[in-house]
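Heads up, the thing below is written out as structure tokens.
One chain of protein is taken out of this complex; the other chains stay put.
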Amino acid sequence: MFPGTRESIDRDAAEYVIIGAPLDVSTSFLPGTRFGPDRIRQFARPFDDYDRRTDLHFSACGVIDQGNVRAWDDATEYLEWLNGELTAIIRDDALPVLLGGEHTITRAGVDAVMPDVFVCLDAHLDLRQTYDGNTNSHATVTHHISKIDTIEEILIIGARTGTETEWERATAADVTIVSPTDLTAGFDVTTWIGDRSSYISVDIDAVDPGFAPGTGTPEPGGITPQDARETVRAAASSAVGFDIVEVTDRDDGQTASLAGKLVRDFIYTHYAAKT
Amino acid sequence: MFPGTRESIDRDAAEYVIIGAPLDVSTSFLPGTRFGPDRIRQFARPFDDYDRRTDLHFSACGVIDQGNVRAWDDATEYLEWLNGELTAIIRDDALPVLLGGEHTITRAGVDAVMPDVFVCLDAHLDLRQTYDGNTNSHATVTHHISKIDTIEEILIIGARTGTETEWERATAADVTIVSPTDLTAGFDVTTWIGDRSSYISVDIDAVDPGFAPGTGTPEPGGITPQDARETVRAAASSAVGFDIVEVTDRDDGQTASLAGKLVRDFIYTHYAAKT
Amino acid sequence: MFPGTRESIDRDAAEYVIIGAPLDVSTSFLPGTRFGPDRIRQFARPFDDYDRRTDLHFSACGVIDQGNVRAWDDATEYLEWLNGELTAIIRDDALPVLLGGEHTITRAGVDAVMPDVFVCLDAHLDLRQTYDGNTNSHATVTHHISKIDTIEEILIIGARTGTETEWERATAADVTIVSPTDLTAGFDVTTWIGDRSSYISVDIDAVDPGFAPGTGTPEPGGITPQDARETVRAAASSAVGFDIVEVTDRDDGQTASLAGKLVRDFIYTHYAAKT
Amino acid sequence: MFPGTRESIDRDAAEYVIIGAPLDVSTSFLPGTRFGPDRIRQFARPFDDYDRRTDLHFSACGVIDQGNVRAWDDATEYLEWLNGELTAIIRDDALPVLLGGEHTITRAGVDAVMPDVFVCLDAHLDLRQTYDGNTNSHATVTHHISKIDTIEEILIIGARTGTETEWERATAADVTIVSPTDLTAGFDVTTWIGDRSSYISVDIDAVDPGFAPGTGTPEPGGITPQDARETVRAAASSAVGFDIVEVTDRDDGQTASLAGKLVRDFIYTHYAAKT
Amino acid sequence: MFPGTRESIDRDAAEYVIIGAPLDVSTSFLPGTRFGPDRIRQFARPFDDYDRRTDLHFSACGVIDQGNVRAWDDATEYLEWLNGELTAIIRDDALPVLLGGEHTITRAGVDAVMPDVFVCLDAHLDLRQTYDGNTNSHATVTHHISKIDTIEEILIIGARTGTETEWERATAADVTIVSPTDLTAGFDVTTWIGDRSSYISVDIDAVDPGFAPGTGTPEPGGITPQDARETVRAAASSAVGFDIVEVTDRDDGQTASLAGKLVRDFIYTHYAAKT
Partner (left out) sequence: MFPGTRESIDRDAAEYVIIGAPLDVSTSFLPGTRFGPDRIRQFARPFDDYDRRTDLHFSACGVIDQGNVRAWDDATEYLEWLNGELTAIIRDDALPVLLGGEHTITRAGVDAVMPDVFVCLDAHLDLRQTYDGNTNSHATVTHHISKIDTIEEILIIGARTGTETEWERATAADVTIVSPTDLTAGFDVTTWIGDRSSYISVDIDAVDPGFAPGTGTPEPGGITPQDARETVRAAASSAVGFDIVEVTDRDDGQTASLAGKLVRDFIYTHYAAKT
């Protein structure tokens, strides 16, 4: 269990439900996202329950950990199953917090929460229509999300690579790209979101592999952990869903540690905003 | 390239064609078979070209290395493509030597060479009809092979685990199970094969994880490296196809080193027998 | 959870209760036994539910996994707490299966189940009265157990090192030492136990570090995984308690894989004997 | 030996005495601080003897390395013993440079040198009165130091987490907290110290785990290596004692490399200031 | 092969020839530069072919990968052989892109391309005349290059350590040192180069070991990956030769990933400038 959470038995009382989705089937380079959810939970163990900034205790934020939805190798079927789980969470008036697993799982999350905008931290555009003949690969996830009815606009923060076709797609009005340099220069995510509801998806490869090497497709030139944290905090209050994906076990734990901290930053900030 | 081989340009003159098949999509526990072929080549580097037992130089056995057939996540399509590559090798009168990749790839190998018997070293029966809803998983490979027209009998050496249904299937007349204990006790693979043509498939997890931890589904209680070597040597002269599968990069290299040595033992023995 | 178990909610119906005791305070050389229980569970994932030898399904043996009893750095207090947990399990007529953690925890186990004899697989005698001034170190555990009232005799299998004082202690009538060589030569643990009740403790360092490097105090010259397995099977039916200890995460998983398999071998054999 | 030092035989002539204190008993999450001192020495090997900034050769700064004070699992007894060693160093008019080991050891250092102020780089407040029932845990070290007679004030740089009680304690007049952001914004440690004597303690987890993952309780959101270095340089001339703690071996060496460099930066700067 | 390149058969049409030089004989601290070239190729696999900044596809830049020039332990002989290979590349009007291997190999590169200036990113001055009695060590490479006839000036970016003699040598008119701080402060490499032809050598240890731990002689206090990238881009158009050296396999891949990206940044920028 994620430290500071209660078991899923108490779900009625939950404000947030953590759920692991260890899908690892289309990870194109370095596999291991199947170990992501448990590794994030493990590296969250040393964190203090209390957060000075928000003056909150994590264990008092109403978070439960429902464990992992065991994955198999048919991503499309898995997303349906996962979507069912997430929909049930939303019916219980809780906000789902997904721990990936490959980025593909985000589609189930967005489908379930139906936000106005999709705020994504990612090195990659993920706007392909197909990858290696697979229409449901991690590299197509933002493309699919752009077609979900409720989605008005998409924001991709930390983006720095894609195919020529993806970059052309990204010039359309519904997509805003914030490069790592733009972010450092002060891009204001809060203003961009406005009063719209958001789904926040953190592909950990948005962060530079010098800080977060434990990921499936490392891409140098990324954002700093600090910028990732500030972005999550700035967007948090608008969120109706959250995930963090593409964490593997192929490093010394620094990637999972950062991921666990971003989960905490999200929940503290979201909870503080609504109370 | 596998040390001691020439490049694929010379394929007409080849007796053996090494080909990597880095499929890693249904690996159920520890991923990394995608790195198997290159890791086997790497750990074969320190081996001497000369083999005292057969008085042969590896570089004089007519082996070429055709590189890897890049894998994607549709195993069924991939097997078809791989089968095409292997069929072309056979048309050139060469014997294919496949480096996996997950065990699933063996189906393409057996399909291509059409042997009388299938000789498999494996901890697992791999006789499932489906695994997690996937009819083309590594855990179903021997089931599929048992249905190939030319296959008269199947021998599974080192087998020690399976579902109840698999074990029942294994009691049929066309399947012979040799446990690690039976093998140590002196099971004679040469006699079992007789004058039939064979395809030899080495799932490296047949060997105990104490010796070969770098594999997808480690299963304690396995055979020794020595027994694996003697089995390969005993079966080699009958073979029309050979593979070694399920090697990952999650160890200190001992698994790939053993795999590379078994490839060499196979080729030395087969070549010595026919010349 | 250990694969094939149910959650602890069903404890009334349980035959076996798995419980993790991640104590890691007196580990003298290589730390990491705190990760032992979870790592054993992880590497047990790929095991089939069905066991051919006993014709049993693990999930039908009535095993529940109660999770870990979180450890802190006062070993003496921790043993008391753990003893309470184990006593509750016994009151529920279930057999406790402890996953260590350092060997020190075994004292709580033996105290709780009150067996006639203590059957220990260990490279070390663990008969010190104190180690570095600590009277409750892993190196003193068998000494303490020898003083428990119910204990008639102690058997240490795989033992190969100790202080001169420990070896002298081991010459007393209540201690029998079986060296790795003696074990290979055919020592009969079943006869030694007779019709007495036993507690079986597997310090994984009994096995040679060539097979099981992930342990706190590696000692070359050990028993084989096969001998460990046969010993566990031979002793199982007499057991009223079982543990496996000193597994760390500092290897490629082969140590945890073996440990998980020995847990399974124990339960299959014990369950088959009583049904 | 730390490169560039002489052996302890020459202690009379020493200006600085390096001493390892590999205590690793209350490390709450990732163990391995027992390997810290030797790993720091190892990764200091490639450093040049000459420092351009101060125009000094390290081997001419009068540094000896007295080796490690072997640790055992009774932290309280160990601190007494260590305090004796450190007191002897001070009597010889040398400045002790401690290599940890868990942070707990700092108490022995401050006790021995009796500074006016305690300058600590740490992610954690370490102001607990007890941790898991242990009054002498690494998480209580700054609390204990705050009670030492000579200590007027405490400065904690890089601090970003603690319990609510610790944060309340930190609001008292004798504690100053400098967050990572405050430090980047230009907090002036030299001014804060004034003309008082200091003990500098570097808990390496003050640095972000992206740069220094090899530590016992990684906490994202930390200071940069550059800020750590500038802080050490700014405080150095006031110091009468120095330590660096919480380095483990669970990374690729970057943490020990940074620690070794900070030791060097401290000694160069301190020596340059007094000559 | 480096992803996006063709095989060396097409060398006539090549604009750039990648060539690996896995020399690893004088690596003084952490060995493994012998695995550098293949590891850089491996971690370049997930990069997209298309580069948004330059609007170029890597596979359309005319790059071939000639594989590795197998190294042995006589560095002087090896450099001669390598120089021959590089000279042949230049005769074919292609620009050599060397993947090291230890820094020593750069001498062969500069000798072959005869540039006006040498632009080096390095933590070390490498201006020794001899190291451990070896006049052809990685620590002497810039010294040797300073004596090559065509070389007018030398620029060492990221330099922060050397012997006193090296620093004195560095005060001569033909050497310019840019410290990490100077670089951040805006040193303009384009202006420094002017209209002269350059050879760019990236010793990856110029980058801080927090970002790039997989190198032979880690030296804290380095430049950021971003500064490395901007420097390579700024210098690229002047280059007649390029190398990246001192990458090992002793990390989680972040060092090779960065190195592969710098190779790509160099080629994109150089190609864009000339077309």
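Order of writing sets the labels: A, B, C, D and E. Residues in every chain begin at 1.
FYI, a residue touches a chain if its C-beta (ideal position, glycine included) is under 8 Å from a C-beta of that chain, and two chains touch if they have at least 3 such contacts.
Quick caveat: nothing in here was measured; it's all calculated off a predicted structure.
Taking the complete complex into account, C:250 is the one of C:107, C:169, C:233 or C:250 that touches the chain left out. Within the set C:28, C:83 or C:150, the residue that contacts the chain not displayed is C:28. Note that of B:5, B:68, B:238 or B:257, the residue touching the chain absent from this view is B:257. Within the complete assembly, residues 28-30, 160-164, 167, 208-211, 213-214, 216-221, 250-252 of subunit C touch the chain that is not shown. Where subunit B meets the chain that is not shown, the touching residues are 43, 45-50, 52, 57, 210-212, 225-226, 229, 251-254, 257-258, 261.
Residues of subunit E in contact with the chain left out of this view: 24-27, 31-32, 34, 72-74, 77, 132-134, 137.
Everything that follows uses one rule, which is that only the chains that are shown with their structure count from here on.
Over half of the residue-numbered contact pairs at A-D are shared with one candidate from D-E, A-B or C-D, namely D-E.
One finds 55 Å separating the Cα centroids of subunit B and subunit D.
In subunit C, no residue reaches two or more other chains under the touch definition.
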